[in-house]
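One chain of protein is taken out of this complex; the other chains stay put.
As written, the chains take the letters A, B, C, D and E, and residue 1 is the first residue of each chain.
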Amino acid sequence: MVEAAERAQVLVEALPYIKRFHGQTMVVKVGGNAIGERKEETLLDLVLLRYVGMQPVLVHGGGPEITAMSQRLGIQAEFRNGLRVTDRQTMDVVKMVLTGKVSPDLVATLNRLGGQAVGMSGEDGPTVIAEPLDPELGLVGKVVQVNPEPITALLERGYIPVLASIGLGYDGQAYNINADTVAAEVAVALGAAKLILLTDVPGILDSSQRVVTELGRADGRRMLERGEVQGGMIPKLEACLRALDAVPQAHIIDGRQPHSLLLELFTESGVGTMVVR
Amino acid sequence: MVEAAERAQVLVEALPYIKRFHGQTMVVKVGGNAIGERKEETLLDLVLLRYVGMQPVLVHGGGPEITAMSQRLGIQAEFRNGLRVTDRQTMDVVKMVLTGKVSPDLVATLNRLGGQAVGMSGEDGPTVIAEPLDPELGLVGKVVQVNPEPITALLERGYIPVLASIGLGYDGQAYNINADTVAAEVAVALGAAKLILLTDVPGILDSSQRVVTELGRADGRRMLERGEVQGGMIPKLEACLRALDAVPQAHIIDGRQPHSLLLELFTESGVGTMVVR
Amino acid sequence: MVEAAERAQVLVEALPYIKRFHGQTMVVKVGGNAIGERKEETLLDLVLLRYVGMQPVLVHGGGPEITAMSQRLGIQAEFRNGLRVTDRQTMDVVKMVLTGKVSPDLVATLNRLGGQAVGMSGEDGPTVIAEPLDPELGLVGKVVQVNPEPITALLERGYIPVLASIGLGYDGQAYNINADTVAAEVAVALGAAKLILLTDVPGILDSSQRVVTELGRADGRRMLERGEVQGGMIPKLEACLRALDAVPQAHIIDGRQPHSLLLELFTESGVGTMVVR
Amino acid sequence: MVEAAERAQVLVEALPYIKRFHGQTMVVKVGGNAIGERKEETLLDLVLLRYVGMQPVLVHGGGPEITAMSQRLGIQAEFRNGLRVTDRQTMDVVKMVLTGKVSPDLVATLNRLGGQAVGMSGEDGPTVIAEPLDPELGLVGKVVQVNPEPITALLERGYIPVLASIGLGYDGQAYNINADTVAAEVAVALGAAKLILLTDVPGILDSSQRVVTELGRADGRRMLERGEVQGGMIPKLEACLRALDAVPQAHIIDGRQPHSLLLELFTESGVGTMVVR
Amino acid sequence: MVEAAERAQVLVEALPYIKRFHGQTMVVKVGGNAIGERKEETLLDLVLLRYVGMQPVLVHGGGPEITAMSQRLGIQAEFRNGLRVTDRQTMDVVKMVLTGKVSPDLVATLNRLGGQAVGMSGEDGPTVIAEPLDPELGLVGKVVQVNPEPITALLERGYIPVLASIGLGYDGQAYNINADTVAAEVAVALGAAKLILLTDVPGILDSSQRVVTELGRADGRRMLERGEVQGGMIPKLEACLRALDAVPQAHIIDGRQPHSLLLELFTESGVGTMVVR
Partner (left out) sequence: MVEAAERAQVLVEALPYIKRFHGQTMVVKVGGNAIGERKEETLLDLVLLRYVGMQPVLVHGGGPEITAMSQRLGIQAEFRNGLRVTDRQTMDVVKMVLTGKVSPDLVATLNRLGGQAVGMSGEDGPTVIAEPLDPELGLVGKVVQVNPEPITALLERGYIPVLASIGLGYDGQAYNINADTVAAEVAVALGAAKLILLTDVPGILDSSQRVVTELGRADGRRMLERGEVQGGMIPKLEACLRALDAVPQAHIIDGRQPHSLLLELFTESGVGTMVVR
């Protein structure tokens, strides 16, 4: 139990961080697993960011939920190089799950916790323009362009935008896009101050399995080239490096820790890997 | 084939209607069946309304798609007095279908046709506050309040809002609401100039099965009391009568006719039943 | 008689044009003869342009009316190279006729047809700064500068500006200027999307007396140099070429055809000569 | 010759008046005769008012010029009770003279003196809606309504509006209206601080032919009832009394005196008759 | 030392308070003694309030500093009923000390701590209009009117206004006013959410010398009538009661406790006496 005096002290010590990030946009990406464990804490953190003057944007995917729903509907999931082969019927499931289940869930919880959230997908506006990543993968897309106007319209009115990682192709077709990638592109388009990827690991690990607390751009690229990161961490590190084109700092942090977002933003001791120029 | 001179004449004859409705909000509700047949024409009409200076808002339900998906998922649909008993798992299907399938579909098509659409559900914002209609029906809701701010924010920026008929309860729970009702309440909250319900029938019929072209409020109430309207037409007529509290004219028109929306708005000859004070 | 379905079709087919020109300025010049025949149709077209989101500006001269009034007042008209020698007393007639008769007439008709028009001359503001074209011609002017502010002030408030082709000299003297020239300079100053000159001929004719539907800048210059256009068409073509400095398309169209303005703007089949870069 | 110190003193003594009328609208009406004698001085005064922060609006008639032009065109002038019987051909002359000659003249002079003036007639917008005063007088009108929007649009941009005393009837016809009346109605519609009628007499005279410097509303009405004012002074006094409905002070001042407008506004010693509530 | 997790917890627990007071004005009055002890903490609290979205206004007096400077200048301090008799030379000292020493000190410290502060006195604008309280007291004033415009201009730009408790009389003379009174009147004029008086006592005490944590308006008046509060607490309680005319809550809190302002605003446990309607 924290005493009144200490309580005041904590608030006062947060001041320099509040000042530094005042009015700045923070793009936060949550994945299926990370958000699952600490959903309430993480969303409460987002609401707090909003009220102390930052502009958080939440981006999400939802791989596990998509797989589960596909199974219920008797659709066989097929992966190549870790990417879900997305035919038209799978894409329908992706949309239903991300736009019709994960987004509304996040929105309803944010609203209940005192934020004012509005769900969107990249098709809305359209905000995220996509094209096929690889013909063999079907409707898996890559981002061609982000039109941030609908997002900024909502931010200006005080809403927290919640964005599902779906894009609209020039062919009028929806595309399934990696959520880390969407978050990075949105962060660039918005000129965000930070991109923060919430994961279910402690961060990027070095060869001794210790968390790398700070990683320069060149070192990050080298790790990718040398295959020193694996699996789902590859698109995360790529997203961070891409974001650095316009965003000063990108973070991969451990979403399993309670309030890791607040700790990252309001204390000197970071809680994962920070990627910088 | 229309000749150039006649073509010009048609445009000129539309002028008085364009002037009359300039800058005014039109809430258009489409149902599963009506939209199915003439989706492209109807959405093209909406885009045209936007470009000649009106502010269309699209509200939709999606009964048949919900039933189909429920069946695929092995959930038994149960109705009481024509209303879907909505337990928690059914509500999940409702959200997935309306927010994750019907809305994105309408949005993608509007975007392809040249409009700029953004999908929303009543949970976003939240825009539509709901409470249970009848404990026996589970998560079937009625509208307690509409907060039009997110809708007007989008209208002001030139977007066409597409609203799924779902509300958020004070209990943080989503509610399934009749789309005609949502459309009427939204029209009232926005101070719309018209509420237009697109159906798959020619309009309200009198005892001789002829379309009633104009219906006064008192007569409308009498028809309801005397049971002279049945089935799905009951909530439609009730929605029209409710809208009249703030909206001067409400229409029940035949969405199976091509461009029935344009014909209603831009010609003297209406295409269904107009309900007026 | 056009049927309802065709009627809707025509409106829908106008949509791409409405979208393309939304919010853009159209400078339309009418001459004494062209406007005479189809005044109502042409002005109705202008009102329609306004209501579907364009910003029309009407520029006019009034040669025949000036000649008629001069005769009534016993003033001898004298022309050199087709230009009216304008002494002080003739200039008084020019002002009276253009600002006091032609402009108010156009304004009153536009107002009656549902537009909101405001008449101006280049002296107002001043909007058009002029200097003598040729000392032998007296108060015949050429445009030195256009200050578009009074025009844009009216456009922003929803008015249709009606501008008489008179300029104000640095000497405080009014100058009589060719209306095609004024229209071109105003179109440049406003960054218009189109300059449209309504005439009483079908367009620019080639050596076989067929209408040239599209004319490139270089070809236009060559026609002028080689004397392939004559009489009143010379300043019209010069005005079009001048406008191309800032305006993408300039048109010389046949104002004797009903609604030629609408046909030009809302159909693929143009109705005269389009001059392009 | 005024010395530097006295010069400064005069400026400083004007301060209280400048402060009092800062940002306030002054409707000034000039007649044919008054303006003729001291045109430059009066218009210079108007420009000064604009630059020290007031919002002057100039209203004018032009009886003598209309009569002169009618004669040149061989049109017989006919008066009943001092009002010009105005048939259609006379109305054309009225428009040509007021809108095409008197207004442009005032505008050009104001522009030359450093103001930025824009000429308008009541048909523009339309600003002044009129209806027939008396069927026997033809197109002589009375004011039904003033729509001040075009005037305020110009005032807000720093322009001096110059308004010819013509109105537009519901029948699309122009009407000839007494300029004193138009000035009064415009002053009321604008919520002006003062209505100032510049005449060619010293003011309203009492039975001993002395100028009445201040006149209460009730006394003004009594003078009219008892026939103690005659001729052109009748509509002037009526205009002042009408203006008092919304305007605190109305003035009838001697325009033959140089800078009478400045003297009225910037010194304690008025220069004619002030009519007050 | 507070651990990271607790640290996050404290921030999250502040959220409801941050939300409740978002965008609201807080008028905080500091006295000479209270501010002396905990100046840095108190001013840091104010800066924090600003950054989490509130609009703090700081009002101050400076009795002890005035007395000290008067002594240095050999001016005899004289008090009647606890009020400083203020002749012209004393008033000069009051102005010098409050506007020239206390205010700049607070401003410089706030600026150093990361706020952006601007010092003002009630003479600036003028913001506080005063008149003599009692002829025997000389230039001691009471507040006649507060013109909040200069304060709101600064608040809107993100500045923290620091207001010295001096007013300007209609006689052009400065007046020395009780700072509690000024704070209350300013809070009323700004429609503040709270008036907070920082003192060097624990709050209002009851007959058993225990702090009254909450005091209703009627009870507050009764305590004053019955003489149950004494000395400097009398104007404080009067100020609170006056503020209640427009401000929902007024607080008398113990400024000697570190960060008492934060504790009052961000925790459930108040730190003094709250006066409510």
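Convention: a residue touches a chain if its C-beta (ideal position, glycine included) is under 8 Å from a C-beta of that chain, and two chains touch if they have at least 3 such contacts.
This structure is a prediction, so every number in the text was calculated from the model and none was measured.
Trainee: Quick check: which displayed chains does the absent chain contact?
Mentor: D, E
Trainee: Using the definition of touch stated at the top, determine which of E:5, E:153 or E:218 touches the missing chain.
Mentor: E:153
Trainee: So that we can see where the missing chain sits, which residues of chain D does it touch?
Mentor: These residues of chain D touch the chain that is not shown: 2, 4-16, 18-19, 22, 41, 44-45, 47-48, 51-53, 114, 258-259, 262-263, 266-267, 269.
Trainee: For review purposes, identify every residue of chain E that touches the missing chain, sorted by number.
Mentor: 72-73, 92, 95-101, 103-104, 107-109, 111-112, 116-121, 123-126, 149-150, 153-154, 157, 159, 166, 168, 172-174
What we mean here is this: only the chains that are shown with their structure count from here on.
Trainee: By label order, what chains touch chain C and chain E together?
Mentor: Both-contact set = empty.
Trainee: Using each chain's Cα centroid, which is most distant from the centroid of chain A?
Mentor: Farthest chain from chain A, going by C-alpha centroids: D.
Trainee: Please indicate which chain is farthest from chain C, where distance is taken between mean Cα coordinates of the chains.
Mentor: It is E whose centre lies farthest from that of chain C.
Trainee: Over half of the interface residue numbers used by both chain C and chain D, so same, or under half, so different?
Mentor: Comparing the two copies, chain C and chain D contact each other through largely the same residue numbers, since over half are shared.
Trainee: Mind checking the centre-to-centre distance between chain B and chain C? Centres are C-alpha means, answer in whole Å.
Mentor: Chain B and chain C have C-alpha centres separated by 45 Å.
Trainee: Pull out every residue in chain C that's touching 2 or more other chains.
Mentor: Not one residue of chain C touches more than one other chain, so the list is empty.
Trainee: Chain contact graph: line, ring, star, complete or other?
Mentor: Contact pattern: an open line, chains touching in sequence.
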